[in-house]
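Here the complex is missing one protein chain, while the rest keep their positions.
Read from first to last, the chains carry the letters A and B; within each, the first residue is number 1.
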Amino acid sequence: MKILVCISNVPDTTTKIKLVNNNSGYDKTGVQWIINPWDELALTRALLLKEEQGSPITEISVINVGTKDTEPTLRKALAVGADDAIRVDAEAKDAYYVAAQIAEVVKNNGYDIVLCGIESSDYNGSAVGGMLSELLDVPSVSSVSGLFIEDGKVKLNREIDGGTQVLATETPFVAIVQKGIALDPRIPAMRGIMMARKKPLVVLPPADIEALTEYIDYEMPQAKSACKMIDEDNAGDMIRLLHEEAKAI
Amino acid sequence: MSVLVYTENWEGKFKKLSFELLSYASEIAAQSGDQVVALSIGKVGENELNLLGNYGASKVLAVGYDGELDNQVYTSIIAQAVEKEDATIVIMSDNFTGKALAPRVSAKLKAGLVTGAVAVPASFDPFVVKKKAFTGKTFVHVKVNTAKKVISLIGNSVEIKETANAISIEKFGATLPEAKTSVKEVNRLTGRILLTDAEIIVSGGRGMKSADNWAPLEEFAEILGAATACSRPVSDEGWRPHHEHVGQTGKIVAPNLYFALGISGAIQHIAGVSGSKILVAVNKDKDAPVFEVADYGIVGDVQKVLPQFITAAKELKANS
Partner (left out) sequence: MNFEFTEEQVMIQQAARDYAQRELIKDVIERDDNAIFPTEHVKALAELGFLGMLVSPEYDGGGMDTVSYVLAMEEISKVDASASVIMSVNNSLVCYGIEAYANEEQKQKYLKPLARGEKIGAFLLSEPEAGSDATSQRTTAEDKGDYYLLNGTKNWITNANSAGTYLVIAQTHPEKKHRGINCLIVDRHAEGVSLGPHENKMGMRSSDTHSVMFTDVKVPKADRIGEDGFGFKFAMKTLDGGRIGIASQALGIASGAFERSVQYAKERKAFGTEIINHQVIAFKLADMAVKIENARNLCLKAAWLKDQGKPYGLMSAMAKQYAADIAMEVTTEAVQIHGGYGYVKEYHVERLMREAKLTQIYEGTSEIQKIVISRSLLND
């Protein structure tokens, strides 16, 4: 079985967003770029699955649609244990563009399981995994918090609105994973960093695909008005204020 | 032409988000002159279906199928409804269901997708929608270049508007493809208020001190009919289950009222709650960053404040 993990390259989640150039973009100076946290958890789960005794997983690949600047995140994925990496050499225009590029690669390479994070921490799209599965006409299981392989069969835990499901699926399929799929992401060891030097990182030209949407400009949330303070000893007043003034209770 | 709304129901009743989505669709339809068509999948009674008319729908497509959520099957039903009603815009919620279906529908129809929308389109030509980005730290305006569009809307983004509307109900016998996933087990959180649907959320942080101190918080939540939540350190410590973790890497919520009790307000936590209408903070540190984003605050000890909240909330409920 082969697993493909889709990797998005995003600003560190503690980055403060400052808009520049008439709000047409955000300030990227000094920004630290990381593997999208959910994608990193997906990769961690893939590695754990491969390391299980008698695991049917033979190979873990990672893929990113991006310019050369995103290669450090792919090499980090290799350093923590992915076997090979693919970069589709193009600016990620929108979710559809990215999904369609990845779909081309999947069609040519035949992966059994494709993993995506539930969203990227930059544009919060939550879209690539679902689009990819539709383009490939394969099942998708979204908001997955558990992924297991038992006797060659895939079993998933999934969060739905109002509960959870345990389900089985045919392969190939796309799993869109969220919190719970793995605990902490892996930290690369020196040996892994050394080995990453020798692992393949294939650069592919992009397929001819048109994006469906584009980002025009940004807008900062409005500053909140000052916080109304209530005395600790009259805390009950808070409830009355929320009822009478804020009309929230 | 029409605007199609994918409604959601829970135990035979429409969720509040369905009315929000219809109100949102009605505003769009008013501009474009289209009609609003609601798609209902599941076992919902006629009276309940008729309710949708009060929020702007002029037609309901009722699909009696109530199989467990399979992304491919549900996507297929929505796509058939789009074709039948000549819909140009599909609206759904930005919850787990919407995240599961919207991208598939978008790719199937080759319709430009805006997820996490927070407002009605800023303009129709070009078609521009404001959406959340960087988990609420900023917004971005997205231009959709395709004739068909799919929008998923964040909860509590628009006011629910009632309009008296004549409504026709049509049973829709969509063709169901064979599901490739099979659900073995379902656990429904019945009898509990869902975090992502909740109007009010009471959330505890490290300031709660230990797992044993949650009883008053739960009592307070119950009186208000609120869901309970927590910050990341709390779920990491195992004081509360992981599904209660609210924040950038946990659940993103946007209730009407959010109580941050003993939560200092790390940037990752704020990112997950910044969509809340009213934020109440209780923290013993007056300089805690949470007060910068709160609407109401108390500098003090949660253990001292909560019992007063409970008494006042009981009084309020008794009088109403």
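Convention: a residue touches a chain if its C-beta (ideal position, glycine included) is under 8 Å from a C-beta of that chain, and two chains touch if they have at least 3 such contacts.
For clarity, every value in this text was computed on a predicted model and none was experimentally measured.
**Student:** Tell me which residue among A:76, A:93, A:158 or A:179 touches the hidden chain in the full complex.
**Tutor:** Candidates A:76, A:93, A:158 or A:179; residue touching the omitted chain: A:76.
**Student:** Touching the absent chain in the whole complex: find that residue among A:20, A:194 or A:226.
**Tutor:** Missing-chain contact among the listed residues: A:194.
**Student:** Using the touch rule from the top, list residues of subunit B that touch the missing partner.
**Tutor:** Counting over the whole complex, subunit B touches the hidden chain at residues 286-287, 289.
**Student:** With the missing chain put back, which residues of subunit A would touch it? List them for me.
**Tutor:** For subunit A, the residues touching the absent chain are 71-72, 75-76, 79, 184, 187-191, 193-194, 197.
The criterion applied here is as follows: only the chains that are shown with their structure count from here on.
**Student:** So, what's the distance in Å between the C-alpha centres of subunit B and subunit A?
**Tutor:** 21
**Student:** Which of the residues in subunit A come into contact with subunit B in the complex?
**Tutor:** Touch residues, subunit A against subunit B: 11, 13-17, 19, 26, 37-38, 94-96, 99, 118-119, 121-135, 138-143, 155, 159-170, 173, 176, 179-180, 211-221, 224-225, 227-232, 234-243, 246, 248-249.
**Student:** Could you pull out which subunit B residues touch subunit A in their complex?
**Tutor:** Where subunit B meets subunit A, its residues are 8, 10, 68-72, 75, 94-97, 99-108, 110-116, 128, 130-146, 180-189, 194, 196-197, 200, 224, 242-243, 245, 248-250, 256-257, 267-268, 271, 274, 277-278, 280-282, 291-301, 304-305, 308-309, 311-313, 315-316.
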